[in-house]
Structure formats: structure tokens, C-alpha cells
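Below, a portion of the complex is reproduced, with chain positions unchanged.
Chain naming follows the written order as A, B and C, and within any one chain the residues start at number 1.
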Amino acid sequence: MAKKTLTAKKTSEITPEIVAEHGLSADEYQIILDRLGREPNINELGIFSVMWSEHCSYKSSRRHLAKFLTEGKRVIQGPGENAGVIDIDDGDAIIFKMESHNHPSYIEPYQGAATGVGGIMRDVFTMGARPIALMNALRFGEPGHWKTKQLVNGVVAGIGGYGNCVGVPTVGGETNFHKGYNGNILVNAMCVGLARTDNVFYSAAKGVGNPIFYVGSKTGRDGIHGATMASAEFDDDSDEKRPTVQVGDPFTEKLLIEACLELMATDAIIAIQDMGAAGLTSSSIEMADKGGVGIALDLDKVPQREEGMTPYEMMLSESQERMLMVIKPGKEQLAFDVFEKWELDVAQIGKTTDTGRLVLKHKDKKVCDIPIAPLADDAPNYDRPHVETSKRKVIKAADVYETQDYNDALIKIITSPNIASKRWIWEQYDRHVMTDTVDSSQSGGDAAIVRIHGSNKAVAITTDCTPRYVEADPYEGGKQVVAETWRNLTCVGAEPIAITDCLNFGNPERPEIMGQFVGAIKGMNEACRAFDYPVVSGNVSLYNETNGQAIPPTPAVGGVGLISNLNHFATLKGAKDGDTLILIGETTGWLGASIYLSEIQSREDGAPPPVDLAAEKRNGDYVRTLIRNRRVHAVHDCSDGGLAITACEMAFASDIGVHLSGATSGPTHGWLFGEDQGRYLLAVEKHSVNPIMSTAQGKGITAHIVGTVGGGRIKADGAFDVSLQGLRERHEAWLPDLMSSTDEKAAE
Amino acid sequence: MKALVYVGLKPGVLDPQGRTISRSLNDLGFDEVTGAFQGKVIELNLKNSDEPREAIQARVEQMCEKLLANTVIENYRIELKD
Amino acid sequence: MKTAVIRFPASNCDRDAAVALETVTGRPTQIIWHRDTSLPDDIDFVVIPGGFSYGDYLRSGAIAARSPIVKDIIRRAEKGLPVAGFCNGFQILTEAGLLPGALMRNKNLKFVCRPEKLIVQTNNSRFTSKYAAKSEVIYPVAHHDGNYFADDATLNRIEKNGQVLFRYANNPNGSLRDIAGIVNEAGNVFGMMPHPERATDPVHGGTDGLDFFKSIIESI
């Protein structure tokens, strides 16, 4: 095939247009010129451009992320590596991270979501962990928008198609629909892996003259960022645009996991790094930079899927299912044997050097020779202007229209997009493979529970974000996001340990957006500190905008906790006939920014419920103690839709009716649908009621008896009275009904 | 009237399926196979119509763009048959 | 009592099957790599686990069914060795011709994962002897291609022979005559889409699968 390759001569003609097409500002380009003392060639320019891209350099977010609490007594590795590592006793470590794949999923939902799952798994097993659970946090546009169903279909099939095949259970997640995502959906995937604390692998290359191995799939022209580079410059048949969407191969990923773990059980690996965004470029530079060494690669040795690939293409390709590693000298054959056993491509493509430079050879010519330190040290680090989001008015329940028909209101809310059952989604995910899933989306519960294989302990995992609160008040909303994950872990009796995050925002060059970002981080960080609940990994996704319209600010958080004894945990499933319902936490009837307001009143205004971190901690610690002392049958936190929805969800999961009574003062709609924070609904045996209430009082914790469990109806005095079965059917029907018109279209 | 629609991956798109098939044929002793690609054929039965062929072809093209092919990663080709 | 589980590239229920076997037998299970050309001589029972062998490219189970180890499994099964395949294992057994019929894409074209109620059709088999006939059990399903198909003559024959061991109470995938699990004519090769190994520990939410393993183990 007659592919025109870029010649050295041509590359010396770096025009301002080419610089701009690479997303580099004139100032940034000047730094490159200063550092190199000459013009870069096209390969070098490409490498600088991806390393200094927002995605790799975090240039708009770095200084703000630095404020996060990142240390704690169980933290083995905080942000800065492929994933965070925490200690869960007995020599076991949990390694986890969340990442976005928003843009690719909008372009090609199936492959975009699938490769998102593949990418986050690699971040985890590259550190020596066997992936044991997947989660996902999805935001789609309005259900009625023409593109939404197709995106839901593709994304869900893609997540399932990848995770199911690799054989890692997808145990939970969250799904929102809102018009703010019509032009920019969010697909955030989280992976949790299990390793031994004494066998965690890092990415810092060490030593000089050590062999560098390339393993996995061959390199193709997938997802080359040069999208910005007119493709006509690269090939002659210009109507065949090169694919910019990566295609995933879960089969290879599965082999890669097994092969890497097999080699990791020996002492052959010095350093290892997956090739994620910006592929070979960022993996080699990160390994070299962290280890303070140089790297020399012979690009002719890189396994290639297509003919005539240029150095530029090889360095920028985002082909999936690839890893780079530094192997101990003398262990080369062992590495070859393991990867060949698993039928993976493997090649020794270079070695570490003492030059501190990245040197690339292609067809016996030097095609890149740049110092590595500036790529990292001189990466732009901007203090973008930001303005604080203006405060919204606090809305009193008494000033909000009160429905005249509570049955109808309950049904409207239970069938609203963000409350309705997501069974249609999670039944497409294998939740049981590996046979350690104790609880998953199946129960509609708060946190998934995954047993540590061969032990009697488990990790609890949750993902949460309430974008409407963050939009209303980034600071309070940021606190709320972290608090909700902490609460969800608490609900199952876990000790919350640490979080990962995926900060999805609009264009950071707009001060209002940057204001949301800064405000949310401030709130999140305060909550982290209040709970001693550090951030150990994360990801930032900016520029989520279409036609100047930014998505609602969506800092999704994934929380992980430990249940050290599986004899003491709770879910929302266990409520029993005759139980008493106790509500822990204070209810003021907060309807601002609530689901009631949006679904019944079509209003999205008002300040969001504030989070009292001290009360939150007090209440949670108490609930956790009750679970561990086996004083409760079922627990569920109050979140979207307030007490009424919490009670319905508990009733659905436990398959028994509930009767709410004993409202506190204030309007009924505020009592039932208000979204005050820091609250838990407990179902407890009669004889436990008094001790629980009096201990709460002693600790200064607000607790109310709010009803009973039993029968086949869902009732609230002076408000609704509907059949459990009927309400459940409607709760279950909304999403399948929405999808039914396209249901069978996914004939891939 | 029938329309045959052939849908295949665009050149350059990873095709793990094809690779696996070809390798497996080699394992079974079919050494002459040096590569394999798998695509779809969709056969459509169409109501008879008096419209000119080009109009029918254009309709089927629309079906491809809207549903039958994923044009981000796939190419298609249409054959009309009486 | 020696049991073995076959591991293909991208098997993913191999460990789960081994754990279930070890729970029931109290002895370690051997994992056998797909490239091995023969089973150990003293093996008493072989499980082909679930997963996506070879990525399920071409057709689910098609490529695995032509692997060297399956050739030996066919040879040994014909001599009476008990073999069971779950999910992908069932697909492999049909592709290998050890069981009649084929497994097609689920009728609604979607992957489905949920606990399913099954009805044990007969306890007159080595794989179900511990169940009461017509009893209900719950095993999880998790598959994309579990829609059982065979022509009418075949269906009539296997029904008449008592080869249908399990049917779905609520058919999740379109399988003809609600067939969930079948055995070969000789009674030693069994396949089903649901996962009995995922119902062997209280943590799984149920232990209905234990009796399945006990049945076959005790018959040896």
C-alpha cells in the first residue's frame, strides 16, 4: 500500500498551523523550542502535544487536585500511580480507580464503553491486582431525546460485552438521565482489584540497560490524536479516514490479565505500565520520568497491525490491550515464554539508558531525541481564572406546592427516570462470575459487596454523584457526593476507607466552569477530611460541552470500604414483618433541588440540602455500630426522593409492605420527599427499638420512629396508600418500556 | 425484490474475530489460510415497487446509514436483486 | 475421586467450577490447559466451565470444540467418562457433537444475568439423582447465546428418552420447549446454560447447586 510517510525534511517545516492543530499554544511551543534549542520534528511535536494535553498533563486541574487529602492509615499508594492501593489487613491490598470514556462513547457507544472498561481494568492489573469487581456511573440525556436510547443500548451492551467476556463481575453503578447530557453523555467505569501488599507493581523504570518489553495486541492506527492533523497529509487514499475510535478485544484482555499475573508471580518485572491514552508515548515517558532514566526504543520492533506505519502513528496510537514493561536482565526468556503461552504478541523493543532522553529509532534513523524531564517538569500548569457559583435561594417546604394526590405523586416519582429501576441495565451484566458477589445491583442496594476470595471478609463498593446538587452549589454538592458514598458504605456495615473520583466538567477556560470545579473540590476535600477518607486515585474529564453548553458538573466518586467479618453486614433486603422503622438523622423537609421539585413541579431551582459533616459522621458511626452488633434487619440511606422513596426501595428489596406514620411537624411533602442529608432508615426488631432510641439520644443523635414493616401495601398516614406489587411493577417497567421500541435493534 | 447488504469492518479497524478464525483454521491443518475477515450479510425482502432502481438503492443506503452499519467502524456495500 | 476442570483461553468460570467441586469432594481439582492433548488417565469427572473461550468468535464454543483437549474428551466420553459443561461448556459440548442441538443468540438478543427457577425433570440420571423429581431449584444464568435449538425430531427423541433434565420455569432466552439442560443418550455427558456452581455457598444467595454435584460425584 502506498502510504506516504512523513520524511525528515518535511518535519522540519513545523508551521504555526501544525502547532495549533496539535492543541499547543504559542507559549507552549516556545517552551519546547527553548528546551530543545531547535525546532522539534513532527514526532517530537506529537509527543509534546499529547504529554501536554489536558488529559495527560492535568494542566487546568493539577494545582487543585493537589489539595485533596491523599493519605490515611490504610493508604499504601495514593494518586500518582495507575491506581490507588489500600491495605485491607492480612497482607491483602485493594487497588482501584475510576475513569471516564465520555467522548468515545458518544461517538461509538458500544466500543467507547467497552474500551473504557478495558482501560480501567488495565490500570488495576498493571499494579499486580486481579480485577474482582467493576462498577459504572452513567449519565445520559433526556429519555425522550432522539439519541438517548441508542446511546443507552450501545453503552450498556459495550460495558457488558467487555466485562462479561473478561469474567469480572459488574456489581453496581448508577444511571442518571438529564437534558444537560443530551450532547455529552458520561461513561465512567471503575475497577477494583485484589493484590498482596508485598506484591504491588509500580511504573517507575529502574536501572540502565534493562530490556523494555511490549506485550499484548499489535499496534494499529487506532485513535491517533492527530485527528487534528489533516489525515490527507498521511495517506493518499484520503477518502478512507483512519479510524479514530478504538475497538476493544476482551479476549486479548483476558489473556493479558492471566499472562501478566503469571509473570508477576515471578520476580521478572522491574516496572510495568499499561498503554492507555497516548499509548506508547505516555507509557514510556511516565516510566522513564518516574524512574529518572532514559529510554531508547527501536520502533521497527514494535508489533504492528498495519503496513507502513510512521513513528508518529506508532507513538500516538491508542490501540487497546497493550502493556509496556521493564524486565530484569536475564529474565527475558521467562517473559517470552509466559506471553507466548498465552498467545500474545511480545517483543523486546528497547532498553533503559542513562541519558535521561527519549530516543526513538525507525528504519535505522533517529526520529526523536528529546529530554524526558521537561515533558513532565515543564508541562503547563495553569491557574485558570474562576468565579464562585452564585448562591441560590433556600426554598422552604411551606412555599412549595403540596400535591393534592399523594398516590399520584408517589407513582410519578417512583417511575421518574432517575428513580425507576435500572434492572434492564444490570441484568445485562454478569454480576456473579468469580462467585464472590455477596450483594450487587440485584438488591437495588447502596453498596455492592464482594467477598475476598477464600476469606470471610469483603469489600463494599459504591459510586455516587448528585449532579443537580453540585450544579446548585458546587461546594455543598461536592461535600454531598463524598458523604453519600461514605453513607452507602456505612449502610452495609463497612468501614469506609478511601475514594477514587472522576471529575466530569465543562470547559475549564470559562471562569464559571472553573468555579464549579474549584468549588466542588473544596467541598469534596472537606468531606474527605471530616471522614478521614482520602482520595487515592482519580481522573479528570474536562471540555464536556456541546455548542457552548456544558454538562451539569459531575464529580462522580467511587468509594471502597471493608467488611472485616461477613457475619456482620446489612443490606436493604432484610426488613421483616413486624419490624419497626427508625429514621436516624434530622428531617427539616428540604425540598430545594429535590426530585419532588423537579418531577412534581418541573422546577430545578433552590439551594441543595446542606451537609453537616459532624452530624453525618456521628449518625454513620452509630449506624455502623448497630449493624456490627446485629441490632438491625435492614438499612438504607435516604437520598434521591427522600424518606418515601427510601422506604419503597426497602419494601421492594425485602418484598414486604411498609407503613409510614408519625410525621414530625412541618408539611407532609417535606417530610416524605425532602432530601435532608445524613439520614438512614433502619428496620429493627421491636425489642431493639428502645435501646436504639435511648443510645441515640445519649449520643445526641436525632432518631425518630417512623413506621412499621408488614403487609402488602406501601402507606403513609395522610398521604399515600398503594399496593407493593403494583408499585413495584411500575418501578420496574419504566426503563424496559422506554427501551422496548429499540430493544431488539442492538443486533450487533 | 431483494437487497443484499454486505457490512464489514473498515480497513485498519482491529478485527480480532478474523485473526482467531484464521489461526484456528491453521491449527486444524488448513495451512493455506493466511488471513480471515468476518463480515455480515443482511438480506432484505422488499415490496415490489415501480420506483427507479436508483431510488430503491438510495433507500437501502439510508437503511445502512441509520441502522444496518455502524459507519464509524464499518463499511457497507449494497446489491439489488430481482 | 479425581475431578478436572478444563481451561481455555478466556474461560472465566474455571475457578468457580473448581471451588464447587472441591467443596463437594473435599479434594483438590486439577485444572487442565486446553493445549494438553490428553486427560490424565485416572480422571473420574471432567467439567467444561463457563466463559468466552477464544472470545466466542465465530460462534460461542466453536473454536474450543476443535481444540486438542476436546478431541480427547470426546474419546473418553465415548468410553463412559462423566463430563459436564455449564454455559460456555454446554456450547462447547454441542459444538463438539457430544450433545445434540445448538445454542443460538438469546431471543431478545441481550445478555441476561439473573437467578432462574428451573424444574428438575427427572431424578433418574447421574446428574440429578439427589433431587426430587419435579422439584424446583434456583441457579443463576449469565449468557448471551443460550437459546437452545434442535429440530423437532431431535427434540421429540430427547424428550422421549428422558434426556431433558432441566427446564426453565420462566424461559429467559427463547430455548425451545424451555430446555435448560440435557444429557446424552448414554447418560454420562451433561450440558446446561445455568450455573449450578454459582449456587453452592450461602453467600451466593442459595445452595441448590450442591445436590447437582453430589449426584454426579456419588454416582462414580
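As a working rule, a residue touches a chain if its C-beta (ideal position, glycine included) is under 8 Å from a C-beta of that chain, and two chains touch if they have at least 3 such contacts.
Here the structure is a predicted model, which means the values were calculated and not measured.
K.L.:
Since just one copy per chain kind is on show, how would you write the full make-up of the complex?
P.N.:
A x1, B x2, C x1
Simple rule for what comes next: only the chains that are shown with their structure count from here on.
K.L.:
Taking each chain's centre as the mean position of its Cα atoms, how many Å separate chain B from chain C?
P.N.:
34
K.L.:
Could you list the positions in chain A whose residues touch two or more of the other chains?
P.N.:
249, 251-252
K.L.:
Which residue numbers or ranges of chain B touch two or more of the other chains?
P.N.:
Only 16, 20 qualify.
K.L.:
Hey, which residues of chain A end up touching chain B in the complex?
P.N.:
For chain A paired with chain B, touching residues are 107-108, 110-111, 217, 220-222, 240, 242-243, 245-247, 249, 251-252, 305-306, 319-320, 745.
K.L.:
Inside the complex, what are the residues of chain A that reach chain C?
P.N.:
Touching chain C from chain A are residues 157, 160-161, 164-167, 249-252, 254-255, 342-343, 426-438, 451, 566, 743-744, 746-747.
K.L.:
Chain B touches which residues of chain C in the complex?
P.N.:
Chain C reaches chain B through residues 54-55, 57-58, 63, 66-67.
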